[in-house]
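The other protein chains are all here in position, but one chain of the complex has been omitted.
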Amino acid sequence: MVKFTLNGKTVEAEESKTILQVATDAGIKIPTLCYHPAIEPYGGCRLCIVEITKRGRTKVVVSCIYLAEEGIEVKTDTEKIIRSRQTILKLLLARCPESKKLKEIAEQLGVASTHFRISDQSKEKRKNCILCGLCVRVCNEVMKVGAIGFVNRGFKKFIGTPYDSESDACIGCGACQIVCPTSSVDPQEVCEEEIKIIPSEYNMGLEARGANYVPFPQAVPKTPAIDKKYCLYYQSDGERCGACEKVCPRGAVKYGQEDKIVEEKIGTIIVATGYDQYDPIAYEEYGYGKYKDVITGLHYERIVNAAGPTGGHIVRPSDHKEPKKVVWIQCVGSRDEAKGISYCSRFCCMYTAKQAILLKDHCPESDAYVFYMDIRAPGKDYEEFVKKAQEFYGVKYIRGRVSRIYEKNGLLVVKGADTLAGIQLEIEADLVVLASAAVAQGDAIEFAQKLHIPYNADNFYTELHPKLGPCETVTGGVFLAGSCQFPKDIPDSVAMASGASSKAMTILAHDELEIEPVIAKVNEEICSGCLTCKDICAYSAIAGKEIKNRKTGELINVVAEVNSSLCHGCGACTATCRSGSIDLDGFTNEQLFDEIAIL
Amino acid sequence: MENIYKPYIAEIKEIVRETSDTTTFKLEFVDEEVKKSFDFKAGQFGEYSVFGVGECTFCIASSPTRKGYIECSFKKVGKVTSVLYDLNVGDKIGFRGPYGNWFPIDDMKGKNLIFVGGGIGLAPLRSLIWNCLDNRDDFKDITIIYGARSINDLVYKNELKEWKERKDINFVVTVDPGGEDKDWKGKVGFVPTVLEEVSPSKKNAVVITCGPPIMIKFVVLSLVKMGFSDEQIVTTLEMRMKCGLGKCGRCNIGNVYVCKDGPVFTYKEIKQFPAEF
Amino acid sequence: MIEDLKEKAKELLTSKKVDVVIGYEAGTYKDYASPSFAKTAKDVDRFVWNKNCVNNLAIYITKAKGKVGIIAKGCDVKSIIGIIQENQINREDVVIIGIACDGVEIDGEKADKCNFCDVHTPKIYDILIGDKIESKESSQDKYKEVAEIENKSPEERWKYWKDTLSKCIRCYACRQVCPLCYCDKCFVDTTVPQWIPMSVNEDNNMMFHMIRAYHMASRCIGCGECQRACPMNIPLNILSKKMTKEVEEMFGYTPGVDIEAKPAIQDFNKKEDPDKEFIM
Amino acid sequence: MADFEPKIVGILCNWCSYAGADLAGTSRLKYPENIRIIKVPCSGRVNPLFIIKCFQQEGIDGVLVSGCHPGDCHYTTGNYYARRKFALMNKMLDFMGIEKGRVQFSWVSGGEGAKWAKVVEKVVADIKKLGPFTKFK
Partner (left out) sequence: MADKLISKEDLNTLIDNLAKDIDVFAPVKKGDMYLYSKISSSKDISLNGKNTKKPLKEVFFGQSEELISFKTAKKEIEIIESEEDGKKRVIIGSRPCDAAALPILDEVFGWDYKDSFYLDKRERTTIISITCNEVEESCFCTSFGNISPSSKEGSDLLLTDIGESFYVEVVTDKGDAIIEGNSNLFKKAENISQKDKRQKEAVEKVKRRVELEGLKEKLDINFEDPIWKEISQKCLGCAACTYLCPTCHCFDIQDEMKKSTGKRVRNWDSCAFGHFTQMPGHQPRTEQFQRFRQRVIHKFKYYVDKFNKTACVGCGRCIENCPVNMDITKVIEKIVSS
């Protein structure tokens, strides 16, 4: 470790650290352009220059390359340094006058304009490219692809591919676009194949996400995860990238990590695994998946969400234009035995009304149509809400089914019927929203069997009792909350969650566990010690017990013994015991015999 | 030839819960002239049966001097006794008997009687005790030593009190060490040790004892130590009996059928039995 | 063969490796052999080995105390495996003197089990007497009689078993002779609850034999002792063979082969579906 | 035997079949009342001797044993063992000559009220065809 003074404060750092890194760690801001933490420093743009005095002699050095040294004195914002940075900026502005990023840095450093001659913009290939070379270096050193490089020299120098044609080497990873300080690179120009984004599941594919991403803003814990399927480091077995490990200031990224089975001893489990949205692909007549503008309610929810991909502006996913006419279609999948979903998904009518109102708020002159069978608004002020949508916001509710949707010159023609008016009608809509059903999670059955909780035909988990035990399950200590039991909206889910957690607390609050008195017992006099019951017991509650002669201590016999706290009272052991020496309290052989005898 | 396996039908008139698993029934025969003509001697036993469940053997606990009814006490251990235990007043059970021999009451006349009972073993002795007390003056002094594992294991609690008050009985009651509680006034100790403490004189005396086999073994040892001769010790054997008529072979020890030649034996006779009872 | 056997048995006894060696001695009725217990080297002289050594001596292991040496044919070893599987004795306490046997006789003709025996040389043994005999695939159908009865109509079957089992006098020789019937108190003797009425008639007999065969399922190795011991000559082998056949077909388990394995009745397999044609 | 009303013992596992039967009741489904239900904690608890005991009983003409679908067992493995037991018992009963259909088995889960009603109807119909059960009486 070396010690030196930085803007008057003495700091300590390893020899391998550059002054720029030490300054950033210390919170001192030094402007940079051609520097990126994941790439070897190049010292191209010279913006990061600082003044150091070493043994009485001061000089200006490039802080992104200069390594920390013992006893030197570093000043990052002397008069001389600021003036030279301003000059560099003016030169760059002359080259790329319209680059937003350069204008920003200029503003920060107090540069209003440039007095140098603006270079001829017409033949410039990339107007904002300041030739800092980050893209070239990331492609060669980090991604080990080397698809782009510097072409020509002097004024004609630009970043390009061999023979300036689309390169087949480019793997379309988009690293160049990310590191470019002036965002002047478009990887699609370089890459031969069409670059596909990694669709963000949370934003229903409307937006891309990185291979190392935070699933959604409210995630708990809110830590990023590496998606091995897309991460180049993993796909290339450690050849390429590895940027996230370098960039992470806390060194939290460890590529060697494997999935670990963590075993925890817990008292209670609250199952809140939620629901999944029914994929309306089965309704070809609606053209979901064929037309980009036929979306589901969840899609629309992300579009209208301020933190969503469109920033809250309601636009058509195909051309990002504001829609004039939007059609909502209710009960897509729900209440339709043919599609195997006979139940009503309960909350679609309400969110459709809300979405229609939001449309009218955002684009007052647009028209909203809702095709419905019956509107289900059973909650508090729910009916009034829908009435407001119809009367105040003018959402047109049409009672009838939609038969077909097809595209005609850029618009979606929605053919349906209005049973109240008894007419067929067609609406040319810009956007169609399908209120698709809520179905159980894909792995619901496997999970239920793991917890030994029952589930019904639609794979929703079965509560202990429809009326008297909605939040509990038949398995002691396992509780249910939310749509995993049956689709329900937020107020109901919150109510159920508080019910489930208070029930869970009743168990955790006592230091003893109350169990059913239905326990197996062994009659040691006639037990022959074959321990068949021991293998049968699913809860390994039975073990062999040695009976020794009290005086001589010599082993007389091994008999079965039941651990009453583990025994769940299933009675499988009693049925396999040939001599009937193990019996189940509450369901003894004699009791069952008497039950049969009085029939 | 009449069917010797045909039981009389008796109705339960009274039920007394002696301890947590011991009960006493008061039975009266339904058939009038059986009720009148029925006679037995103290020490005899009978086969009590619950129709449809089975039969079980225990002694007649009431005294032959009390006519018109019989009493029996039993512990809830097996198939029939568990069903018997759950019966209530008014139910009808079967009774076959009286079977076996009886206490030699005639040649006990004019002698000192020493009763040594343990737990439920007091039942057969009780029949003889009441029989002697009903004609008290035929006998010299009577000593009763009775013990049980713990206080609530003592049977006929109210009769124990009655015997305690009577002047003409030397009555001692004890519980095994650890079975007593703070307001227990009786003795504490095993029956054989208490017997040696009381050490009744062996002159012109007969000892009648009944209780768990372990207790009988040590009581006899003490008695022999105190100089009692084998003929003076009389006991009744609780063997697994089924027919009670000397036919089914279950109670056969040596060349004796306990149900016919017993259950009352003197220690002298028991000594000749092979060691398997 | 017999000298080798006697010498090995004496050596075991003198070296105190075992407290008793169980073998066969000449019987006293017809030409039966009868079980013999040798505690000293002198007792071993009574041992014989011939065609009539039919008894399955494994029954005495469940009653023995301490270390036991046993003369065992291949089928007897299968029973010993079953006994060890069910914790009635530890493997170290049994010294198995295996005998290569090419079939024994009952009343002069070859025992049924020997026609399709696959263990002429016992599967496991500590000492082997006689040289190994390869077990060849048997031509006859092991389940001939079972098939005969299966082809009858239900009424005929019912009548057949009713008549056959009405002869049974409930002497329980079949139970007492079977090495795997070691329960201290059999379900037939328990009175609380009274599983099967004690009186002897065809219905109660049928119930007893049905349940005993069921209790033997996936455990009986087919030594045939129950049928040999039955004084009333009831073909009990058919019942146990039927169960063995079903266990083999449905669960693919053959008893008496692997000490570590669990009998099929104590085991399950998630993927199997023996219930597909009869459980709704 | 048109007017013959069989009496059938239903041995139901508490967590699934008993709940299924209860659901059939709460959803007002109609099914023949010839069945008398005995609750056991799990189909694994059913000892073949119970079936034999039912045979001995006067007036009982058939037995239906019902449990959770394999995999759904509240005690995880109860019905796996039961499945094997019932398979063996079924073969044994058939081998002894007891008519097919006297003893029937079914898997009915907690949510299958309708299936329970159908199962009972089928069992009652079968046993009506077979007539009174006189064996073992």
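Read from first to last, the chains carry the letters A, B, C and D; within each, the first residue is number 1.
As a convention for this text, a contact is a pair of C-beta atoms (placed from the backbone, for glycine too) under 8 Å apart; a residue touches a chain by one contact, two chains touch by 3 or more.
Owing to the predicted nature of the structure, the values given are computational and were not obtained by experimental measurement.
Novice: Which one touches the absent chain: C:K16, C:K30, C:K136 or C:K270?
Specialist: C:K30
Novice: Hey, which of B:K6, B:K167 or B:K182 is the one touching the hidden chain?
Specialist: B:K6
Novice: Pick out which of B:K36, B:K225 or B:R240 touches the chain that's been left out of the picture.
Specialist: Within the whole complex, the residue contacting the unshown chain is B:R240.
Novice: Of the residues in chain B, which ones touch the absent chain?
Specialist: Residue positions of chain B that touch the missing chain: 1-7, 9, 49-55, 77-78, 81, 90-92, 94, 213, 238-240, 242-243, 245-250, 252, 254-255, 260, 274-277.
Novice: Since one chain isn't shown, list which residues of chain C touch it in the complete complex.
Specialist: Residues of chain C in contact with the hidden chain: 27-30, 32-37, 55, 59-60, 63, 167, 169-173, 175-177, 184-185, 189, 191, 197-201, 225, 228-229, 231-233.
Basically, only the chains that are shown with their structure count from here on.
Novice: Does A-C or A-D have the larger number of C-beta pairs in contact?
Specialist: Answer to which pair has more contacts is A-D.
Novice: Compute the distance, rounded to whole Å, between the mean C-alpha positions of chain A and chain D.
Specialist: Result: the chain centres lie 49 Å from each other.
Novice: Centre to centre, by mean C-alpha position, how many angstrom separate chain A and chain B?
Specialist: 84
Novice: From the mean C-alpha coordinate of chain C to that of chain D, what's the distance rounded to whole Å?
Specialist: Here the centre of chain D sits 34 Å away from the centre of chain C.
Novice: Multi-chain contacts only, two chains or more: what residues does chain D have there?
Specialist: 49, 53, 71, 77, 81, 85 - these are the residues of chain D that touch more than one other chain.
Novice: Multi-chain contacts in chain C: which residues touch at least two other chains?
Specialist: 187, 192, 194-195, 265-267
Novice: Across the complex, what residues on chain D touch chain C?
Specialist: Touching chain C from chain D are residues 48-49, 52-53, 55-56, 70-71, 77, 80-81, 83-100, 104-107, 119, 122, 135-137.
Novice: So in the complex, which bits of chain B are touching chain C?
Specialist: 54, 78-79, 82
Novice: Within the complex, which stretch of chain A touches chain D?
Specialist: 449, 452, 454-457, 462, 466, 474-475, 518, 536, 538-539, 568-572, 574-576, 584, 587, 589, 592-593, 595-597, 599
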